[in-house]
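In this view, the complex is presented without one of its protein chains, the others remaining in place.
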Amino acid sequence: MNTLLHTADRGDELDRAAWAQRYRRVRDASTDLCAPLAVEDYVIQACEEASPAKWHLAHVSWFFETFILTEYLPGYSEFHPRYRQLFNSYYQQIGEVFPRAARGTLARPTVDEVLRYRAHVDAGMLALLAERADLPWAEILQRLEIGLNHEQQHQELLLTDIKRNFAANPLRPAYRLDLPHPAQRPRAPLEWVSFEGGVYEIGAPALGEHFSYDNETPRHRVYLQPFRLASRLVTNGEFLAFIESGGYSNPALWLADGWTQVRSAGWSAPLYWERIGGEWWHYTLGGMAPLAPDEPVCHVSHYEAAAYAAWAGRRLPTEAEWEVAAATQPVAGNLRETGLLRPTVAPAGAGPAQLYGDVWEHTGSAYLPYPGYHAAEGAIGEYNGKFMCNQMVLRGGSCVTPADHLRATYRNFFYPQERWQFQGFRLAEDAT
Amino acid sequence: MNTLLHTADRGDELDRAAWAQRYRRVRDASTDLCAPLAVEDYVIQACEEASPAKWHLAHVSWFFETFILTEYLPGYSEFHPRYRQLFNSYYQQIGEVFPRAARGTLARPTVDEVLRYRAHVDAGMLALLAERADLPWAEILQRLEIGLNHEQQHQELLLTDIKRNFAANPLRPAYRLDLPHPAQRPRAPLEWVSFEGGVYEIGAPALGEHFSYDNETPRHRVYLQPFRLASRLVTNGEFLAFIESGGYSNPALWLADGWTQVRSAGWSAPLYWERIGGEWWHYTLGGMAPLAPDEPVCHVSHYEAAAYAAWAGRRLPTEAEWEVAAATQPVAGNLRETGLLRPTVAPAGAGPAQLYGDVWEHTGSAYLPYPGYHAAEGAIGEYNGKFMCNQMVLRGGSCVTPADHLRATYRNFFYPQERWQFQGFRLAEDAT
Amino acid sequence: MNTLLHTADRGDELDRAAWAQRYRRVRDASTDLCAPLAVEDYVIQACEEASPAKWHLAHVSWFFETFILTEYLPGYSEFHPRYRQLFNSYYQQIGEVFPRAARGTLARPTVDEVLRYRAHVDAGMLALLAERADLPWAEILQRLEIGLNHEQQHQELLLTDIKRNFAANPLRPAYRLDLPHPAQRPRAPLEWVSFEGGVYEIGAPALGEHFSYDNETPRHRVYLQPFRLASRLVTNGEFLAFIESGGYSNPALWLADGWTQVRSAGWSAPLYWERIGGEWWHYTLGGMAPLAPDEPVCHVSHYEAAAYAAWAGRRLPTEAEWEVAAATQPVAGNLRETGLLRPTVAPAGAGPAQLYGDVWEHTGSAYLPYPGYHAAEGAIGEYNGKFMCNQMVLRGGSCVTPADHLRATYRNFFYPQERWQFQGFRLAEDAT
Partner (left out) sequence: MNTLLHTADRGDELDRAAWAQRYRRVRDASTDLCAPLAVEDYVIQACEEASPAKWHLAHVSWFFETFILTEYLPGYSEFHPRYRQLFNSYYQQIGEVFPRAARGTLARPTVDEVLRYRAHVDAGMLALLAERADLPWAEILQRLEIGLNHEQQHQELLLTDIKRNFAANPLRPAYRLDLPHPAQRPRAPLEWVSFEGGVYEIGAPALGEHFSYDNETPRHRVYLQPFRLASRLVTNGEFLAFIESGGYSNPALWLADGWTQVRSAGWSAPLYWERIGGEWWHYTLGGMAPLAPDEPVCHVSHYEAAAYAAWAGRRLPTEAEWEVAAATQPVAGNLRETGLLRPTVAPAGAGPAQLYGDVWEHTGSAYLPYPGYHAAEGAIGEYNGKFMCNQMVLRGGSCVTPADHLRATYRNFFYPQERWQFQGFRLAEDAT
């Protein structure tokens, strides 16, 4: 059984024109995000994690070419024989992978050539969707849906990687100077929302009505002890209190590997924070900005989140706790569509706020397979499953996540030392 | 509340003479294990993980000195002022830690001096236990019990580290040439034992009747889906079939980080396996021996266990599944007391065999705090809690674990690439 | 005494208009060399040695700005306050240096901004040269001459770095597709030219008529034993014989550090050589080309040159031997002006051929100060002197060196493992 077949039953009936329209919309969003870039900005890679914009634009096209066009479109010819290797991110079963750390050394293909590659793939995809022939539409549409979600993930990475790459430049250039300013509002007080203990269901059904990645399946039961969840995210001001109390120099607060990381990397504040003339600033996609104490703290690693929680006498929520709380809320918040591209002050109101958007929330859960999980057959099975070791789960999307890409069951995952994503956290505690 | 206070209620009533006797017994076992060593053998450290025997003997004494004698024995004077740093393994709150990787560079203190250090600590401990004064016995006995369990853990490490350090020598010296030969018996067929789904309790009560480490607490509910457990461990012969089918060169079977490890470390077989003249041999504590196909495979990492499971179409059990199966069995098997010091062929019989002893069993569970877990206050709280990230849980003890050190709830943990412990695995599968 | 004052006596009399013309000519040559580049090509850095083209264009301007304009041009304002750090290559006395290995991470300033920076500096320099005021012309012209030679050095680096950066791309793009083809001619036979032993003078006078770098001074006596020099460079075909006889796998031929390098880097041929379908090709600035056996071998390190010499039963010449032979010849050969941008077959004729041009020739001499050498005061004294350790001397220029930049006394220097420059060698032997 192929657990990726979420769209299987819907394939034949679908209006392929609607799929073509959705395809165009998603694809256009990628190039739109790059509009503010100079040609040079597309090329660079300041560290292994932060791929060049040019690479993202090509890789997402490679995904459609490799998993759909070369398999299903009769007569399709690859744009360039070397791209199969050049833009393969990590699919070992496809063949050799160009080293991730060296993506920023490739001047060619140029931006123009990459855009021509995109046009070539787009022409192929739209031709395919216009095909009347007897094609395995269930399979194709399933892969198409993965491909579109995949491209949306890379849209988020485009922004996080541009931020990372720009911030490494002593000139601290802005991605956009015309970003809107977030609304000013008073900080909501921190409250604790209680949840009953008992058996809950989490995860997505393997053959659900809506799309989900294989790592969200199957839907299954878990037993939760009673717990309480903070009503909002931890703020810059709160995190600053942790720093000022010596948090970064007190080993008693840190996981052992976290303490090793703090010392070897010389961490003393979240990524992008800078102390200039006695004041804290931080780099944003709009350039350097004074630190706003009531905004959620962002760009902290799992280690820093866990150390803060230890300092505060609380803990991080598990992913199941988070999902139980989020499952009853609509997917809404400070997501990419607000255009702010930075986390903002929590709104007042009942129930846990900011579950969706603002920042991906660190959880205390390791990224592991759900009971009953099976990766798909073939190279596409490498999408999620093989990363289920050494990483931690984050939940809820961020200010650079498209709203229609998100859901309560969505599992994101990063290594505990990583912090270049829009990552923050909320606290939890045992209810007993 | 101090979750380490498992012995708290029993403190006052205990016959301290019995504790003294137990203390002597555990302490003697450490030096007995070292009896086959030449002086030079005590000094070396072939890799960061494998500490010198001399260091183990000193460090376990340091534990009693630091956490008991300097705090509770009036007038106790430290054996040497520098040992506080020299034999501190990782307790950041105690002060500076001598670098772990450099333990093998210390010729001094000599073995004789270390033995004198042990005698000094023993005299102090026995004097303390003979004290009539109004001491906080609950606290002391609780720490004593941790100290004795701690020393037993290091007895196991003594053997695994001696093995690691000797195996790195091209001369492949034996630890002992007089080890008994395991009984010959036919291999048991592989069967699958079924378990119902539902809510189970696992873990140890925080204030239980018997000792357990804080990381086993609190006892709590979990929901398990129905599952099946293999009736015995995976054997050398079965693992050889994985190797011969190209297991170490097929990335589709491996976790991403595992594949990186395989290639960077050049792995092509378990640790200690050597191909000599067309035959497979492996290094044992008794020296080089031909590989016995029906014995459990040993010295494989989590990555290798997971790759084998993927190849076999199965998975590793979770720690909860393992504990549910083991909880109803007595702690018995091929443990240190058999004197074999190597895993042996599974006995025939009903129910899962080999749950205790032979090899620590890899699970699919990350080492994380149980719901409601709290580390102890102070430096002794660094014992377990700060390692709850990036490591995986192993269960069941091995052929070098003392029987009275083990229980069903015992959680051992190692990094997924480590393999110098006596580590093997059994398979599991979903029952649906 | 300032040993850099080679132009001191000529300063006042010089026609500054002639200097301005020379300045414009040298500066234009830099941008001309970049004409074939796409914008993306200016940005990348495939390894620490190979700086981005954009960086070279900015750094040479920084040199004029830092050492001349900010010191001597009244009212000059820096183009950008951050460039002082951003484009400082290694002058510790100027202040913080942006890490060399990270030059390829800087998208900004863009190419256009760098060209504006160049224009700003050019305007300043030409304004300075037009000044009538009572300026310290001897000092200024001395620095100007260094600055122009400095820019010529970077013109050579532009080409070697473009080659290195392009070659790292699996697409192997060409720098120029319109490069002329070298003339076909028969390979000259290898002959040995004899030189007498005795006292010779080498080096440049500290206050000479013509420009030279401080590291070429002072002119001084050396005693040479009688020696013989090969009449031409070692060829690809000859080096191939070394490879085919197992040269890269025979430790007896290698310097100890060279053998370590061969094994750790996995070397089995010169840089840029590739075996494709049973034939040897190599990457050139014109793209991939079949290896021509009679052309000089190029892109070999000192280690490889020394191993070849050991294999051939000869040795490398010392720099003094080379200079004695070259001093009587005009500076002419396959230099940048031929436009070939690759080494070519040696011409027939008497005397050692190819001393100038084609490839920088490895010598057996470590890069050390000449007797009586003194570095200049201040930051400009860091130009050469501080590198006089761990590097080896190369002589004679290459096919990418401008002819008017070269002379018999010119000392180039690289680490013995480096090979991305146009580096080859000729053999020598003792005459006794």
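Letters A, B and C name the chains as they come in the text, with residue numbers starting at 1 for each one.
Everything below uses one rule, namely that a residue touches a chain if its C-beta (ideal position, glycine included) is under 8 Å from a C-beta of that chain, and two chains touch if they have at least 3 such contacts.
Every value quoted in this text rests on a predicted model; they were computed, and no experiment measured them.
Participant: Let's see if you follow the contact definition: name the visible chains touching the chain that is missing.
Facilitator: Result for the missing chain's touching partners among shown chains: B, C.
Participant: Touching the absent chain in the whole complex: find that residue among C:Pro136, C:Gly246, C:Pro347 or C:Gly372.
Facilitator: C:Gly372
Participant: Which candidate, B:Ser30, B:Ser61, B:Ser89 or B:Asn165, sits in contact with the chain we can't see?
Facilitator: Considering the complete complex, B:Asn165 is the one touching the chain left out.
Participant: With the missing chain put back, one of C:Trp254, C:Tyr272 or C:Tyr308 would touch it. Which one?
Facilitator: Touching the chain that is not displayed is residue C:Trp254.
Participant: List the residues of subunit B that touch the chain left out of this view.
Facilitator: Residues of subunit B in contact with the hidden chain: 38-46, 54, 82, 85-86, 98, 102, 104-111, 165-166, 168-171, 173.
Participant: Using the touch rule from the top, list residues of subunit C that touch the missing partner.
Facilitator: Residues 90, 92-93, 199, 220-225, 251-252, 254-259, 302-303, 306, 315, 318, 364-366, 368-369, 371-372, 381-382, 386-390, 392, 416, 430, 432 of subunit C touch the chain absent from view.
Here, only the chains that are shown with their structure count from here on.
Participant: Per-chain Cα mean versus the mean over all protein Cα atoms: which chain has them closest together?
Facilitator: Answer for the innermost chain: A.
Participant: So how far apart, in whole Å, are subunit A and subunit C when each is placed at the average of its C-alpha atoms?
Facilitator: 47
Participant: With chain centres taken as the means of their Cα atoms, state the distance from subunit A to subunit B in Å.
Facilitator: Each chain reduced to its C-alpha mean, subunit A and subunit B end up 38 Å apart.
Participant: Between subunit B and subunit C, tell me the centre distance in angstrom, where each centre is the average of that chain's C-alpha atoms.
Facilitator: Using C-alpha averages as centres, the distance is 60 Å.
Participant: Which residues does subunit A have that touch at least 2 chains other than itself?
Facilitator: If we look for residues of subunit A contacting two or more partner chains, we find none.
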